[in-house]
Structure formats: C-alpha cells, structure tokens
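On to chain A.
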Amino acid sequence: METIRLKIDGREITAQAGQTILEVAKENGINIPTLCHLDGVEDVGACRLCIVDVHGQLVTSCTTKVGADMDVQTQTAPVKEYRRMILELLFAEGSHVCSFCVSNGGCELQDLACDLEMHSVRVPYSFPRNRIDATHPQFLIDRDRCVLCGRCVRVCAQVEGAHTWGFAERGSTARVITDLAVDWGQAESCTSCGKCVESCPTGAIVRKGASNAEMRKKADLVGRLTERREHE
Partner candidate 1 sequence: MKLEELRQIRERASKELSLRKGNARIKVVIGMGTSGIAAGARDVMAAFLDEISVRNLTDVVVTQTGERGLASSEPVVDVLITGEPKVSYGQMTADKARRVVVEHLVNGNAVTDFVIEVRG
Partner candidate 2 sequence: MSKVKVSTLWFSGCAGCHMSLLDIDEVLIELAGRIELCNSPITDLKVFPEGGVDVTLIEGAVANEEQLHLVKEAREKSKILIAFGDCAVTGNVPGLRNGMNTDKLIEDIYGKGVTTNGKLPYDVVPHLLDRVRPVHEVVPVEYFLHGCPPPPGVIAKAILALLDGKTPELQGEDLKFG
C-alpha cells in the first residue's frame, strides 16, 4: 500500500493512502472530537465536530482522506470556536438534561461538553417537548435527547440489515423514525437486536428499566462486530 507523509499539528506523520485524517490522527494519539462517527459504519460528516483546517479549508476529518503533503491543523482558534458553537447548538436544540438521564456519566455529548470546554450555551434553549416512544418491549427512544447523528440509522441498515430506522421531516423538525413513522413497538422490520441502543451516543435510545449504572453503552460493539466479520 502506498505510504503518505503529511503533517498534523506540525507533526510529521506517515499514513497509508486511503486512510481518513481521523483514523490517522487517532493512530497517532491526536484527539479530534467526534459524535456521528462510529467504527463499523460508513462516515457521513453530519455532526461537523471533527472539522479540521487543511490549508485554510475546514473539512470533516472523518470523511476526508489523507493526501501527500497535507498540512492538517486540528486546534486552530476558529476550529475550536466553531466546534464549541456546534456543540452549543446541539445542547440548545434538544433537551439534554443530564441530571435525570439514564445515560448520565456514560454519554458522548456530556463528555464533549467537557472536552470542548463548553462553559455555557450562548444561544437560547428551545426546550422541545417530543413524546417518548416506549412502545417497544425492550427499548425506548426519547427524541428530545436525540442529536440526529444517524448512528442508529446506519447501524440498522449497514450492520443489522433491518433498515428499521430512518429520517423524516427536515430542518429543525427532522427526526429519526422507525419504519414508516410508526411506533417502534409496531415496527415490523425491527429485529430487536439492540445495536441502535449500543450505538446511540446519548440517552436518546436506551434499554427500558435499566438503571443509570446499568446503562453503559458499548459503542465499540459495532466496530468489533464488523471487524470479526471481515476476518471470517
């Protein structure tokens, strides 16, 4: 495989052609925040939190392949400020109240607030009031805690092959749905495999009846699963 030399944050780094900036950064211990990225499924560049500066252009590191002589900056002032603003927008559009969330302490969004040093949300909160769908016997979805990363949609389609999850509506009313927007309990395509639960970065999709201590998600489950399949 072709070897590529590039710079990340000034460090000379060697990578394989075809790798993404995010993969290479991770391998070299350089932390780039992510939310919609999930090992084992296709990257879509939806959350925009992994933006980096490549020769003055902002690109999502999860979808951009490394190139020879690339000069990648992961921590410029605009990059950090924009990431923080994006995170604030996410907090403001949902109802991410950690204090009584079953994922409190095991939530990627909550961790991002620490990582990105989000002191306060500078835009008004919208306090949405969506109905919680608890019609599925084992799982429930609280759409107010959904960040629309689409990890459930991708894992359901690309790993489980069930295609239960999808998107509906658009703009600020966009939401994830099961089958043709029926209650999850009525979604005939759902195999109840639970991969969406493990993949959901927040407390939006969770196991019913799980206590806070029990609801620790295995986000690496999907990655391990697909890796094993490839090796078979």
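As a working rule, contacts are C-beta pairs under 8 Å (C-beta built on N, C-alpha and C of every residue); 3 or more make two chains touch, one makes a residue touch a chain; residues count from 1.
Picked so that all candidates are chains of the complex that A comes from, given by their letters.
As the structure is a prediction and not an experimental result, all values here were calculated from the model.
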Given options 1 or 2, the chain of this complex that touches chain A: 2
Of all residues in chain A, those that touch candidate 2 in their complex: 91, 95-101, 104-105, 110, 113-115, 117-122, 124-125, 127-129
